[in-house]
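One chain of protein is taken out of this complex; the other chains stay put.
== chain A ==
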Amino acid sequence: MSSMIEFRNVQKYYGDFHALKDINLEIDKGETVVLIGPSGSGKSTLSRTVNGLETIQEGQLIVNGRDIAERSTDINRIRRDVGMVFQHFNLYANKDVLENIMLAPRIVLKMNEDENKKQAMALLDQVGLADKAHNMPSQISGGQKQRVAIARSLAMKPRCMLFDEPTSALDPEMIDDVLKVIKYVTSQSDMTSLIVTHEMGFAQEVANRVIFMADGEILEDDNKDTFFNHPTNERATQFLSKIIKH
């Protein structure tokens, strides 16, 4: 199998702060990888480098066959294929739900208007929000916003999805509906997903692979069962014992 995302000796700094330390990581097409770790460990930063929202200072980062760090790479071209779901949803506040989904396919992909609308309505239906098509983002709940945000990303027909703590800003009773949608998205056989999350139960359910990060380093990278049952790294063991207690 060929890889969708490949980090080769990637270094990232914020001024003097070394945010990502010599990251080497290969994610294959179709894989679902969950990224966990304490806050400040660099997991959000890592996911945001994949579509160039954070730049890297050293190393190579190859996404869908193109090196992001290369100056000649058209970052906008890569971003079409990489969907991103944010912790705070970031729905376009000046557009209604339907228009949130239709805008990028229209102006970036130049999609035909009828086809675009049909696709948007189908996606809204899929996430269970067809009746909210003409609401403004301010009129729907957090969980609904996140489901719209996922639909918005899928409208670009991405080959890869990044979920950056998609449920961290949600009320507990909203989380399940969002997780259900994410689970459906990741179950598509050709979809590659990188999920940053604190939901351990969910991680166990959807992940093929789990990566544990702390202090900007990847400390453990295992398949799901090995990670949750026999973690080898001491910090990972500690982290798990703390989280599972709750």
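We take it that a contact is a pair of C-beta atoms (placed from the backbone, for glycine too) under 8 Å apart; a residue touches a chain by one contact, two chains touch by 3 or more; residues count from 1.
As a working rule, contacts and distances are computed from a predicted model.
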Per UniProt record, name of the chain withheld from view ["DnaJ domain-containing protein", "Na+/proline symporter", "Amino acid ABC transporter permease" or "D-sorbitol dehydrogenase-like protein"]: "Amino acid ABC transporter permease"
Full-complex contact with the absent chain, from A:A104, A:A120, A:C160 or A:V210: A:A104
Which residue of A:K12, A:K43, A:R80 or A:K132 touches the chain not shown here: A:R80
Hidden partner chain, touching residue among A:Q11, A:Q60, A:T73 or A:N90: A:N90
For chain A, residues in touch with the removed chain: 51, 53, 76-77, 79-80, 82-84, 86, 88, 90-95, 103-104, 107-108, 149, 152-153, 156
